[in-house]
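Of the protein chains in this complex, all but one are displayed in their positions.
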Amino acid sequence: MSDELSETLEALGREGPAGNRPKRMAMVCWSSDLDRVWPVLILATTAAASGLEVNVFFTFWGLRVLQKNDKRVTGQNWMQIGESLMDRGGTDHLRLGKMHMGGMGTAMIKKLAKQYKVASPSDLLEMAKDLGVKLYPCQMTMELYGLTKDDFIDGLEPSMGAASFIEMACESDITLFI
Amino acid sequence: MSDELSETLEALGREGPAGNRPKRMAMVCWSSDLDRVWPVLILATTAAASGLEVNVFFTFWGLRVLQKNDKRVTGQNWMQIGESLMDRGGTDHLRLGKMHMGGMGTAMIKKLAKQYKVASPSDLLEMAKDLGVKLYPCQMTMELYGLTKDDFIDGLEPSMGAASFIEMACESDITLFI
Partner (left out) sequence: MSDELSETLEALGREGPAGNRPKRMAMVCWSSDLDRVWPVLILATTAAASGLEVNVFFTFWGLRVLQKNDKRVTGQNWMQIGESLMDRGGTDHLRLGKMHMGGMGTAMIKKLAKQYKVASPSDLLEMAKDLGVKLYPCQMTMELYGLTKDDFIDGLEPSMGAASFIEMACESDITLFI
């Protein structure tokens, strides 16, 4: 390849032209509602299975998704502890954002999902890790909630901030806020 | 064009450089709330009118948007039937996700929209089809809800799964989850 051509290609992006690297998806998982976490995890695992590099940034309510299922109380002060009691973390405890109906709606949709062989959020999270999806806890939200590395499931990437997410999103073909 | 140049261009992406094809938008319509469906349909029709290729994937609550307005009850088992009764489908029956206030808020905003000549979701959906916007029902959600092709309005694309959406989104200039 001529020098001129190489320079041209280099000019097309920091990492070379999109055609020379795998496609990428960057998602923000902002919510801990079952009906939002489900699409996050379905899209993440599907994309990874299709060969994409997938980065998911768990922030605000969404950070609770990464919490261990058996961690009931988290936080360092009364406000953080109070919040943790009302917003239970872990993929086994997610509730529908709409039509939860005191648990009935959530139980019903979980039952339907099982019947139609849609994987549960807990299974999808494991699959995501197996498929190489990168899961990043938001550093700022960890501080707000008083959460530490010990409160989270294994296999996560180091926590990061919004600037790192922006950098990843800049080099991604698909960017979604869910 | 020299061979080297052709190869360079080919390397830039499966479908050639973005400059050689129309711009594209891929959206997930996840919600059936009036205040979310409205932006989906406004952005879809506006983009199509501006010359973009537009693909919209209707999934989770959003699948109900494609339901015929006169289909009151859908589903094959009691859970699906129950869900259909509480979450009425069709663009004529959407409710605000916030400030619905027993119907008063929703009625008010519809009245304001009419007064200021903002097209209704039902009109926008027709316009979208006329403008060539492609509307895809989510196969998995159809199974969950027990919905069949007969429950939907005419003029839709065949149902598809998340993998097909990911593929479309990869080749799109705008990707949004609404």
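Per-chain numbering from 1; labels A and B assigned in written order.
Here is the rule we go by: a contact is a pair of C-beta atoms (placed from the backbone, for glycine too) under 8 Å apart; a residue touches a chain by one contact, two chains touch by 3 or more.
Keep in mind that what you see is a predicted model, and the values were worked out from it rather than measured.
Participant: Of B:Val65, B:Leu94, B:Leu147 or B:Leu176, which one is in contact with the hidden chain?
Facilitator: Counting the whole complex, the residue in contact with the absent chain is B:Leu176.
Participant: List every residue of chain B that touches the chain not included in the displayed model.
Facilitator: Considering the whole complex, chain B reaches the absent chain at 1-2, 5, 8-9, 12, 17-20, 23, 25, 35-36, 38-39, 42-43, 46-47, 49-50, 52, 98-99, 108-109, 111-113, 116, 118, 173-178.
Participant: Taking the full complex into account, what residues of chain A touch the chain not shown?
Facilitator: Touching the chain left out of view, chain A contributes residues 4-5, 8, 10-14, 26, 28, 30, 59-61, 79-80, 82-83, 86-87, 97, 140, 143-144, 161-163, 165-167, 169-172, 175-177.
Going forward, only the chains that are shown with their structure count from here on.
Participant: Would you kindly tell me how far, in whole Å, the mean C-alpha position of chain B lies from that of chain A?
Facilitator: Comparing mean C-alpha positions, chain B is 23 Å from chain A.
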